[in-house]
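Got a structure for you, questions after.
One protein chain omitted, others in place.
Here is subunit A:
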Amino acid sequence: MIHRMPITRRAALAGLGTVLATPAIRPSFAQSAPIKVGVLHSLSGTMAISETALRDTVLMMVEAQNAAGGILGRRLEAVVVDPASNWPLFAEKARELLAVSKVDVTFGCWTSVSRKSVLPVYEELNGLLFYPVQYEGEEESKNIFYTGAAPNQQAIPAVEYLLSADGGEAKRIALLGTDYVYPRTTNRILRNFLISKGIPESDIMEEYTPFGHSDWQGIVSRVKRFAGEGKKTAIVSTINGDANVPFYRELGNQGIKAEDIPSVAFSVGEEELAGIDARPLVGHLAAWNYFMSVESPVNTQFKALWQSYIKNPRRVTNDPMEATYTGFKMWAQAVAKAGTTSVDAVRTAMIGQKVDAPCGYTEEMHANHHLSKPVMIGEIQADGQFNIVWKTPTAIPAENWSPFIPENANRRRG
């Protein structure tokens, strides 16, 4: 590319300046081609609110890795594309990354529907995708590493907490979600789980809303009515994206306090709370595998790295960012171990990789391409951060084939 461009005097001088300046600060790289890191996150459309921070996280990791000497003496180069919250476009952009840009690895996707859209592309072209978000499970691909939580690492422990004495001993559960594959599958698992815990069908309410739903008054007053039947009620929310903001605002306006009807959310983190006044939400819960308020040395480093990279000391970190960080570190270790970026070699080297994650635990990649992760339950505080009220003592391995989905249960590997 470069030699085709006319070289102006100014560009030449700037280039010379860079060359002269670099060796002192930056490690020099061998002449070999850079390792290409694809970034497949929506930078526009409804998911941009969540996914832009993940793009920035990958870029931050690439920069940090280059500053530390790259991998195998090769420099890393990020290739960013924008699938624009458009699910079919995800597949097209994935193909572009693999076939045209020839990336060695991709970090990307948030919604399950986007992951389902790119999965066949990664399998066909034998690519490598790191998926950093908690999801519904029931999936396994040799070309995808799942660094977020499976249902047994988030949804089920959270509901168990609601049923426990500390969580308020809920007897009725309202399952509210956005209408797509993740909430529907998760709620199916949860429904079967609740029934196995002796909660009758009549005490489970299930409601779905479109993406970006903003008029919650009817649903919230129905939940209120559902809760007024004389049994302690809790809300389990798989509401995704920015629909959460009006939902919580409506909870606050209708006077639903966490003491009366606690809610636990699976897709609301620090980043989502940054856009709202969190005071009316104090006490509502979220279940994740990482909170920004975790006290661990790795987390302190992670937060400092992020805030200095983004040049804003008030920017928050969240769970999918942590999963991106952990996945990236593991991939870098695996490439170093394999001695090559070849997908098949890296895939083998990935299994058994361990990383001290910011969540304060050592996470390990298992043969099912999922991580062992700790589960944490946090209460929303007035400043939009979470106060951790419960966590598992150790990191627990993922069950991506849930025993609560009968037709897939036997696909579990030991």
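Keep this in mind: contacts are C-beta pairs under 8 Å (C-beta built on N, C-alpha and C of every residue); 3 or more make two chains touch, one makes a residue touch a chain; residues count from 1.
What we mean here is this: contacts and distances are computed from a predicted model.
This complex has a chain not shown, and the name its UniProt record holds, of "Cation acetate symporter", "Urea ABC transporter permease subunit UrtB", "Cytochrome-c oxidase" or "Nitrous oxide reductase family maturation protein NosD", is "Urea ABC transporter permease subunit UrtB". Touch with the chain that is not drawn comes from one residue among A:Ser221, A:Thr300 or A:Thr394, which is A:Ser221.
Check A:Asp104, A:Glu136, A:Asp203 or A:Glu250 against the missing chain and you find that the one touching it is A:Glu250. Touch with the chain omitted from the figure is made, among A:Gly38, A:Gly137, A:Gly168 or A:Pro358, by A:Gly168. Within the full complex, the residue among A:Thr209, A:Asn289, A:Ser372 or A:Ser402 touching the omitted chain is A:Thr209.
Residues of subunit A in touch with the missing chain: 43-46, 48-49, 52, 165-168, 179, 207-210, 212-215, 217-219, 221-222, 224-225, 227-231, 242, 245-246, 249-250, 252-255, 258-260, 262, 271, 274-277, 283, 379, 387, 389.
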